[in-house]
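Every protein chain but one is kept in place in this view of the complex.
Chain naming follows the written order as A and B, and within any one chain the residues start at number 1.
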Amino acid sequence: MTSEPKEKPIESSTTQSSPSSTQPAKPATQPAKPATQPAKQEPESPPFEKEIVSQILSHFGNDKIKVSYIRPLRIKISVDPSNIVEVATFIRDNLGLDHAEAVSGTDYPKDGQIEVIYQLGSYSRDDMEGHIFSLATRTNRDDARLPTLINVYKSAEYHERETFEMLGVYFEGHPRNERFILPEDWADLPPLRKEFRIRGR
Amino acid sequence: MAKNVEPEIEDDLNKKLAIQIVKESEDDRLMRLSVGPQHPGSGHFRFTVTVDGDYIVHCDPDPGYVHRGEEKMCEYRNFIQNIPHLERPVIHDSSNIIYSYSLAVEQLVGIEVPRRGQFIRALASELDRQIYTLYWLAIYGIFLGHSTMFMWPTADRELFIDLMDALTGARVTHAFNIPGGVRNDIPDGFKDKCLRNIAYFEKRLKEYEDIFYNNPLFRQRTEGVGILTKDDAINLGVTGSVLRASGVPYDVRKAEPYDVYNEMDFKVQYMKSGDSFARSYVPFLDMKESCHIMRQLLDKMPDSGEVRAKLQPNPKGAPGEAYRRVESGRGALGYYIVSDGTPKPYRVKISVGSFRNMIALPHLLVGSKLADMPSVYWSLNYWPVEADR
Partner (left out) sequence: MIKDLVNPSNFNIMVSKLSDVLVKALDKPLGYAINWGRIWSLWPVHLETACCSVEFGAASGPRYDVERFGIIEAFGSLRQCDLIVVQGTVNRKMAPRLRMVYDQMPEPKYVIAMGACAITGGLYVDSYNVLPGVDGIIPVDVYVPGCPPRPETLIQGTMLLQEKIKRSKIK
């Protein structure tokens, strides 16, 4: 009987040494503050996240990037569809965010737009372990087209395909904009649009 | 695909005919098989494979046989009414899938959970993780034809199901974690029973190693099969035990500790080889670690206190968004909730580990043999009902 050399698991809790390691101690309470006082003052932005955002802003300039919020462990920026590929490439190469956790689309019929958010995370960089970086972009509802990011983030492939069929957003450059989860003979509106109402409601 | 070849009349006619037969068969050499929803080796999931003899050259997953529209249904119910149907994607690991939802809702509504409630929540989460991993191990055994490995984990998981039954009132689909804490306190005598069951289970884990993991047939079927390198694992964005088996020690409980996990002392188990054996051994090591965490939770729990924060009958979320995640049996489970000030959420997006791991299936199956398909497919810790939501 061969015995495989069992790897001794290395304790990884000692590698967290950045200022962000003090934040995870109470994530349930700290981010609750901005949520309950939406119209009043914004609390102080944490320094580590601020430094990351300033890196991006200094490279691209304030007119291309719009910062939505900076909270402990969560950053969100908004870009135009024409710039998204180069911003994503910069983020992947310089900030160490190497995979997409989720790609979600939200329908805002009041603005006439659909917002697609890429939630990016990092496996290789130790001080950004718990961070989720949201990269958002908006497109018109009536003719929803976006450039695909699968050449930058391969992990977004199936997520983009699902967003196509659930919301009707066409990703240019994606090899398969097809049915994935819905039945093959689905002939109705994309289900996650707001005008699609489910039975009886 | 018949080819119309006119044979030339020549001296060496046999040789010509032989070459013609070989050429024709080379064109129909590829065969497309559908490993469908009715298959003893696939569960409720379909994927088509194109095989060339014995080797797989192309694979195409086709999910959606259990798609029930969870995300759309969330928009028509308020925050508390969403809990019963959101826990159905993984009914036996339901504490974790609602844990993540509760954390996001608490952030939006602005609730703080009392300390005893946090401990009980974490205890339920660890118990459910054992229940899920044992079921996964049982099905893995039966996919490879090891029916004892189906019976033993199914029996041992009844230990933990009994504990959850005493705690919450239901075997599966507990609906125990709610935004604000847990529904009720632990009953008398629960702590002793829990410690007894954990002690018995740890003895059984040694027997599992003897019969399954050190079994030479299992080793031959899984060692060196379906190797996922570290760079590929990071690029494809896989999560959970699949990632940890390829050499990346990432666990959401350590990366972004939620509730009381920053006070617990545990190690992230990982292996470096990245083959099917590593992917099947890492959950086993996780189970051992989980027993260790459960003992600490029972030890450090405060003796008395509230278990649930007071909630208004119809809590309204403040306008904004929240993204919280939790480590479940399959990997990082994240909820992205957008709220617009009404009692119902505007958009709920669930990011599940199974859906993210599905991308590794075509990547690993191409180039391997057809007989390796069950051991690669199930080692990706893929639960079809959760991936389809």
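Note that a contact is a pair of C-beta atoms (placed from the backbone, for glycine too) under 8 Å apart; a residue touches a chain by one contact, two chains touch by 3 or more.
As the structure is a prediction and not an experimental result, all values here were calculated from the model.
Undergrad: Write out, one label after another, the shown chains that touch the chain missing from the document.
TA: Within the full complex, the chain not displayed touches A, B.
Undergrad: Please pick, from B:L33, B:M151 or B:A199, the residue that touches the omitted chain in the full complex.
TA: B:M151
Undergrad: Which subunit A residues touch the hidden chain?
TA: 182-184, 188, 191, 196, 198-201
Undergrad: Mind pulling the subunit B residues that touch the left-out chain?
TA: Given the touch definition above, subunit B has residues 36-40, 43-44, 64-69, 72-73, 76, 84-85, 88-92, 135, 138-139, 142, 147, 150-151, 154-155, 157-158, 161, 171-173, 385 touching the missing chain.
Keep this in mind: only the chains that are shown with their structure count from here on.
Undergrad: Once you find the CA centre of subunit A and the CA centre of subunit B, what distance in Å lies between them?
TA: Those two chain centres are 22 Å apart.
Undergrad: Flag every residue of subunit B that touches subunit A in the complex, lowest number first.
TA: 63-64, 67, 69, 71-73, 76, 103, 106-113, 214, 216, 219, 223, 234-237, 239, 243, 248-250, 252, 254-259, 262, 267-273, 277, 285, 317-320, 322-325, 332, 334, 336, 338, 346-347, 349, 351, 355-356, 358-359, 388
Undergrad: Within the complex, which stretch of subunit A touches subunit B?
TA: 1-4, 6-7, 9-13, 16, 24-25, 27-29, 31-32, 34-36, 38, 73-74, 98-102, 104, 106-107, 117, 119, 123-124, 129-130, 132, 134, 153-159, 166, 180-183, 191-192, 196, 198, 201
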